[in-house]
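Structure in structure tokens, see below.
Left out: one protein chain. Kept in place: all the others.
This part shows chain A:
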Amino acid sequence: MTLRILFAYFLMITGAAFAVVTVLGLLRFPDVYTRIHAGAVVLTISAVLVTIGTAVYVWEFFLSLKIMMIGMFFLFSNPMATHAIARASYKRKIVLPEQYEIDAYSDYLGRDK
């Protein structure tokens, strides 16, 4: 039980805690857009923390590099998926945020509030 293993466990447990927070947020937040925030974005932090923790845990050059690369792909793909879901559900009128007071995007699309 060296310091390195303890550090790896610390990173993994922090990531897992963020994942639990993500699930709670998905269940508790009121509408689609805020749920996207809770779901995708806190998940980014938790996924990256878990991958870094795993890379520290195995501590072997090529294997750690491979795991870090998976974490990097998370960082690339997650914002694009989040953005695509949110923009599509607004533009295709699947769910419109009607109760929002500040909504600059509906003016841009030329829609009535």
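Going forward, a contact is a pair of C-beta atoms (placed from the backbone, for glycine too) under 8 Å apart; a residue touches a chain by one contact, two chains touch by 3 or more; residues count from 1.
Definition applied: contacts and distances are computed from a predicted model.
One chain of the assembly is not displayed; among "Branched-chain amino acid transport system permease protein", "ABC transporter ATP-binding protein", "Tyrosinase family protein" or "Multicomponent Na+:H+ antiporter subunit E", its UniProt protein name is "Multicomponent Na+:H+ antiporter subunit E".
Those residues of chain A that touch the chain absent from the view are 18, 21, 24-25, 28-31, 33-34, 36-38, 41-42, 44-45, 62-63, 65-66, 69, 75-76, 78-80, 82-83, 86-87, 90, 97, 100-106, 108.
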